[in-house]
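The other protein chains are all here in position, but one chain of the complex has been omitted.
Chain nomenclature is as follows: A and B, assigned in order of appearance, with residue numbering initiated at 1 for each chain independently.
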Amino acid sequence: MKMKDRSLLVNVWRRIVLAVVSLYLLLPLIAMLDFSTKVGRHMRGLYAWRAIVHQPDLISAILTSLELAIIVVGLVLFVVVPTVVWVHLRLPRLRRPLELICLLPLAIPGIVLVVGVADIYRWISIHITESPLTLAAVYAMLVLPYTYRSLSAALNAVDVHTLAEASRTLGASTYRMLFGVVVPTIRSGVMSGAVISIALVLGEFTISSLLNYKTMQVQIVLLGQSDASIAVAVSLASLIFVFLLLVIIPTTTSRAIEVLDTDE
Amino acid sequence: MKFNKLTTSVASLSLAVAIVVPAFTASVANAAVSNAATATSAKAMGGLKGLEVACKKEGQLNIIADPHDWANYGEIISGFKAKYKVKIDEANPNGSSQDEINAANQLRGTKRAPDVFDIGQAVAYANLNMFAAYKVLAWDSIPAALKQASGYLTKDYGGFMSIGYDASLGTITSLDDLLKPAFAGKVALNGDPTTAQAGMNGVIMASIVNGGSLGDISKGVEWFKKLKDVGNFINVDPTPATIASGQTPVVFDWDYLQSAQAAKLATKGITWKIFIPSGAVVGAFYNQAVNINAPHPACARLWMENMFSPVGQNAFLKGGARPVLADAMAKAGTINKALFAALPVVKGTPQIASVEQTKAANDYLKANWAAAVGTR
Partner (left out) sequence: MNQTVQESETGSALRGAGLRYLRGKTAYFGVIPFTILIFLFLLWPTYSVVVGAFKNSEGALTLSIIKSALADPAHISAFKHTLQVSAVTAIIGAVMGALFAWAIATSKQDGFIRRITLSASGVLAQFGGVMLTFAFLATFGFNGLITTVFAKSFPHSFLARPDWLYGIVGLCVVYSFFQIPLMFLVFLPTIDNLRPEWREASNSLGGSTLEYWRRVGIPVLTPSFLGAALLLFANSFSAYATAASLISQGSIITPLEISSALSSETGAVNPALAKVLSLAMIMVVVIVMTLYSLLRRRVSKWER
């Protein structure tokens, strides 16, 4: 077969595959838009979208989820990132155990983690606080694999040891060295970890529903039992929101791929 | 460091005071709470007024599995909120009786646990230790068969099992009409029979039509297996959303719920008809109970009083359900005569399963239902 013919065939085949898969991925999104704008059996309208603001339970659940996302990002930034960097710099013997621990959540399905964590949360509910914001702790565990991968990829790409030594030589305190020098250098890894955390927290259903906390996804399911159009409208809105988030942070996309590679 | 005797004694005295006084005031405060938690009647709380005051202090009531369009619960909930000015937290409106018990177990000790239950007979009698004994003011007017002797459970309203359907599918004149191809993928049962009273009674009704009885539910399970095998039965919980969308156009459910749906769908131009097979008039009542570990015990008891007052009972009547105090209220003249007359006439003798029968049915269903309808 001539080169020209072969590459033409390949091109045609590639276009077909692209078209089929894109259709497959876009179709449900279009269907969601269609479903949420149906009013009655034959009319179109934005009733479902406007009704979102009139659901007080839904609004408070959305706020809860957003607050949880912020707290989890906080935990990632102020506990996970410093720890990973610290281990990378000063405690090389702990690198392997840390990696194993951070990958553990991938081996423990969410539904199984709930079984183990249910008693702890019951204790927390009774003795500390009833607030659903305590979920942030277990959510931080769920995002560990993804944030660890982002961070370690970024740390490997930059020679952090030299940077750390240089800053110490110039008289920076440990705190300054960590947050003023190293973290800004691995900014892209931190950002992608943070964005993935937000997406995960907003989409989390398993743990919050089984622990009886009212987060956004739990409320959407409940809403779906009484009015499916509003539920679909909210689902679509949050999908678009997270998509925009992932698009606006351009470094995320390439990191997202590396995140899922567990071959270090 | 050495302290002289005076310092030591002052220090230990203040320490003692610091420990005892808060404990004492806390126990006084707790006494008020535990007062409500152990009250077995309104008299122990200083009558209805005393209950009201205690409830206002608590400020909230947690209810579960009470949809607004279920026997007019919407009006009862908003009426309670308006009259007593307390917040009502409504959990899991489409939950089953078993879901209520599960939530109470999972949330035990927290402030989010349900305070009161509206629960089916089988699940109720399997979990008596979860309830607090409480006899409402109207206790003596309730027929003995409709209350649990110690006050753990009190039946408040009931109805009959029926089949509601979209009239555009045709007219149903017998149960076996549902086996026809016109109903492919359209028949739903309200709730899994092993966890929901409505579901269980739907199967009991099918059993009686097919030669079974209140004590023998096996024929009902067989019939539903047939229905599933021809492809007419779907394992989907009918909810207001599925009925409105037309996903579940045929529903086995209580007659008062069907009439509520009929009224709602009429505004959308859909006719919802109700069919009760002759000779199989299966009825059941729901039980009100107070959670023994209720986070708001006074409000829980006030809610019970509200249910069994003319206000609550007439609200149920408006929802198409049959209130248990109907006879007593008719004698006292407090019943809403127009609504009572508007209740559909039931042809035939109602059959109501006893506690033993529902337990036997539950055991049979637990062993055989999932395999029969393919939820396994």
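Operating definition for what follows: contacts are C-beta pairs under 8 Å (C-beta built on N, C-alpha and C of every residue); 3 or more make two chains touch, one makes a residue touch a chain.
Since we're looking at a predicted model, the values are computed, not measured.
Of A:I62, A:L113, A:L155 or A:A194, it is A:L113 that touches the chain left out of the display.
Only one of the listed residues, A:L8, A:L104 or A:I128, touches the absent chain: A:L104.
Seen across the whole complex, the unshown chain contacts chain A at 1, 6, 10, 14-15, 17-18, 21, 24-25, 27-32, 34-36, 38, 75, 79-80, 82-83, 86-87, 90-91, 94, 101, 103-120, 137-138, 140-141, 144, 196, 199-200, 202-206, 209-210, 217, 220-221, 224, 228, 231-232, 235, 238-239, 242-243, 246-247, 250, 252-254, 256-258, 260-263. Panel shows chain B; residues 98-99, 101-102, 105-106, 184-185, 191-192, 231, 234-237, 242, 245-247, 370, 373-376 of it touch the chain omitted from the view.
One rule holds for everything that comes next: only the chains that are shown with their structure count from here on.
Once the centre of each chain is set as its mean CA position, chain A and chain B turn out to be 39 Å apart.
Across the interface of their complex, chain A is touched by residues 92-94, 103, 106-112, 237, 239-241, 245, 268 of chain B. Those residues of chain A whose C-beta lies close enough to touch chain B in the complex are 40, 118, 122, 125-126, 130, 211-212, 222, 224-228.
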